[in-house]
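Remarks on the structure that follows.
For chain A:
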Amino acid sequence: MDFNYLTIIIFLPLAGAAIIALVPGLSSRLIRYVAAIFTLVPLAISLGLFAAFDRSAGAEVFQFQEKVSWIPAINANYHLGVDGLSLPLVVLMALLGFLAVLISWKINLRVREYFAWLLLLETSILGVFVSLDLLLFFIFWEIEIIPMYFLISIWGAGRKEYSAMKYVLYTLFGGALILAGILGLYFTTDPHSLSMVDIAQTDLAPLVTSIPLAAIFFLLLAGFAVKLPIIPLHTWLPDAHTDAPTAVSVILAGTLIKMGGYAIIRICVTIFPQATQDYAPLLLTLAAVNVVYGAAVTLKQTDIKRLIAYSSISHMGFVLLGIFALSKVSLVGAGLQMFSHGIITGLLFAVAGIVMHNTKERNIAKLGGLARQMPAIAVIFTIAGLGAMGVPSTSGFTAEVTIFLGAFSSNVVSGVPIFTIICLLGILLAAAYILWLLQRVFFGPALAKFNHVIDADRLEKIYCAIFIALIFLVGLYPMILTDVIKTGIAPIAALFGG
Partner candidate 1 sequence: MSLGLEHYLVLSAALFSIGLYGALTKRSAVVILMSIELMLNATNIALVAFSRYIVPVLLTGQVFTIFSIVVAAAEATVGLAIIMAIYRSRETIDTTKIDLMKW
Partner candidate 2 sequence: METVIPNELVWLIFLLPLLSFAVISLILRPFFSNKPRLSGYISISAIFGSFILSIWALTSILSAPSHELAIPDFNWLVIDSAITIHLGLIMDSLTAVMLIVVTLVSLMIQMYSQGYMQGDPSYHRYYAYMSLFTASMLGLVMVDNLLIMFVFWELVGLCSYLLIGFWFHRPAAANAAKKAFIVTRIGDFGFLAAILLLLSKTGTLDIAQLHSLAIAGTLAGTVLTLAAIGIFLGAVGKSAQFPLHVWLPDAMEGPTPVSALIHAATMVAAGVFLVARMFPLFEHSEVALLTVAIIGGLTAIFAATMGLVMTDIKRVLAYSTISQLGYMMLGLGVGGIAIGIFHLFNHAFFKALLFLGAGSVSHATGTFDMRQMGGLRKVMPWTYATFLIASLSIAGIWPLAGFWSKDEILLSSINNQPILFYLAMVTVFMTAFYMFRVVFLTFGGQYRGDNSGSHSARPHESPSVMIMPMVVLAVLAVGSGWLNVTGGFSQFLGGGETRGFFEGLFHGFTHTLPGLPIPLAWISLILAGLGILLAYAIYSARWLSAERITRLFAPLHMLFSRKYWFDELYEHIIARIVLLKGLFAGLKFFDSRGIDGAVNGIARTTVATGRVIRKAQTGQLQLYGMFIILGVVAIILAMYLSG
Partner candidate 3 sequence: MGLEIAFWVLAVVAIAAALAVVTLRNVFRAALSLILCFLAVAGIFVTLSADFLAAVQILIYVGAIAVLIILAIMLTREVERGSLSNKLVVPVLISAILFFGVATFAMLNTSWPVVSLPPAEPTTALLASKLFGEDGFILTVEIAAILLLATIIGAITIVREK
């Protein structure tokens, strides 16, 4: 396409951030409107792209490509492109970016810096989803650490410095592994290419030099596993979620985690088909552990946001199951689950943020009977909870069922049915912790100390309504997304005879 949409989508928020940060004398109201505009426009463009995306069978995989030579010496070029897998995630990020601005309408502490960092964060995450050049991908991957650190440590709550530091250390540790992997890849390919598309096409097996392919595979996988997160490397998530401000934890849960899942599909699975197939059983066990372990620990949490954070670990276990079952349907399910988990957990965090903002109370034990005082919030929270549990007619259900259907009948990896059945337990535990949360926070006798509590105001109801509309849209008519995702997944599934 001649007109480079993707560059605009990525760098508009950056421009917004620059304006907010540099133009002196902006009133905080004006800052909010600038931030809203500079996130709304990319959302509109990305929706336009979603509509214009060529879904027909013959269409080429990567569309809206832009390729400009960037560092010829190391053959790195500024290569952007979007396919069925990354387009929904771009739309999701643009949407959550805009809603995050709405959610943080009430922020009054150092407003200028807050929105500058928020928009920079959006740029870097969008960049990750659209870049097809490993170096560009890595740069965007690392940029998001800076805004996240400041957002958590300044506007956070609780042990915010500890969580911010922990987040940065974990992500840098992951980043180091990824960089090692990318370098390994760079030196194994003999014309030394950095473009994901070309590397995916070249058969790497004969080119093995010093570093064996499996080592590079595991380096990259471990790096992305920190972000996904996979169990042993996950302890940054609950801390970062609990102590981040609401809007940031919405983005964190909504899209930041998806970068890990997306990268595993885009880089690990596509470039190392043989290694993926060999080590799939190992990763399926990790997925099962992720699901059951995550859900089990969720049941024991006492802080609302921490409970939701742990539940997203369990949900990302489903994504892992979907990816490493290596059948077309389960991969499409994984893509769908990433999108659906983004909106559902985004809504859960937004509403949890409102509840905590209004009642000034985070501990579930001290809350109770809020449905009487905050009816609108109770309804929204229940709908979000239903989505998280995977009750039909919500996107949670369609995503999880697609993964299960695909995984159970995948003949690529042996022993998948057992893992799927274990992951089915995840849904059971999900019902338990969501309902228990709803009961302890909303049902039961109304507590006197919350009588003065105000319900959601008009703005909060608007963005919650957007979330709910999306949850039911994808829940009732999943084809709107699966048609796009399957065009991206088809070539990948073909690698495994899917």
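The set was built so that all candidates are chains of the complex that A comes from, given by their letters.
A few comments on the model shown:
Throughout what follows, a contact is a pair of C-beta atoms (placed from the backbone, for glycine too) under 8 Å apart; a residue touches a chain by one contact, two chains touch by 3 or more; residues count from 1.
Keep in mind that what you see is a predicted model, and the values were worked out from it rather than measured.
The listed chains 1, 2 or 3 are all part of this complex, yet only 2 touches chain A.
The part of chain A that touches candidate 2 in the complex is made up of residues 57, 166, 232, 234-235, 293, 296-297, 299-301, 327-329, 332, 369, 371-372, 386, 391-393, 397-398, 401-402, 404-406, 408-409, 417, 420-421, 424-425, 427-428, 431-432, 435-436, 439, 442-446, 477-479, 482, 486, 498.
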